[in-house]
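The complex appears here without one of its protein chains, the remainder shown in place.
On to chain A.
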Amino acid sequence: MEPMTQAGATAEDDLLASEYLTFTLGSEEYAIDILKVQEIRGYEVPTLIANAPPFIKGVINLRGIIVPIVDLRIKFNLGKVEYTPFTVVIILNIAGRVIGAVVDSVSDVLSLTAAQIRPAPDFSGTFDTKYILGLASVEQRMLIVTDIERLMTSADMALIDAAAD
């Protein structure tokens, strides 16, 4: 009796789909938990922050809140870094903070079940594997499912005081 219920629960977990927002950086496609996304907006020129790393573009005014803008393309050396009217900023709500991330484009919102997300092979790339939850393939596309919270709060990003130290 016991094992059966257990198995049932796992199967249910596998079927339980979460929604992911997918976006592209260069030729790579990434997926992040949609619950971390507050909104998506066009790029506007931010106010520079002196002596900040190059991927921190500055801060913008988001309805009265000062929000730092990170260009993930610069951070990971992906895609052409240019700012057009179509450049997109994903406003993330992470660890009680609001952070904007510049990406090439936002594709769509997908439902992925836990079963669809496969563990990533241990490759050493620009994108550290510790921020990758797994890989998912949907209709010939390979999505890199990213732990955006871990990434943004990491010391690498230098977005948070404690982590920066």
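Everything that follows uses one rule, which is that contacts are C-beta pairs under 8 Å (C-beta built on N, C-alpha and C of every residue); 3 or more make two chains touch, one makes a residue touch a chain; residues count from 1.
What we mean here is this: contacts and distances are computed from a predicted model.
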{"item": "Protein name as given in UniProt for the chain not displayed, \"ATP-binding cassette domain-containing protein\", \"Chemotaxis protein CheA\", \"Heme exporter protein D\" or \"ABC transport, permease\"", "value": "\"Chemotaxis protein CheA\""}
{"item": "Which of A:Val59, A:Ile74 or A:Val106 contacts the chain that the document leaves out", "value": "A:Val59"}
{"item": "Hidden-chain contact residue, picked from the options A:Leu21, A:Val37, A:Leu78 or A:Ile99", "value": "A:Ile99"}
{"item": "In chain A, positions touching the absent partner", "value": "46-52, 58-61, 63-68, 97-99, 158-161, 164"}
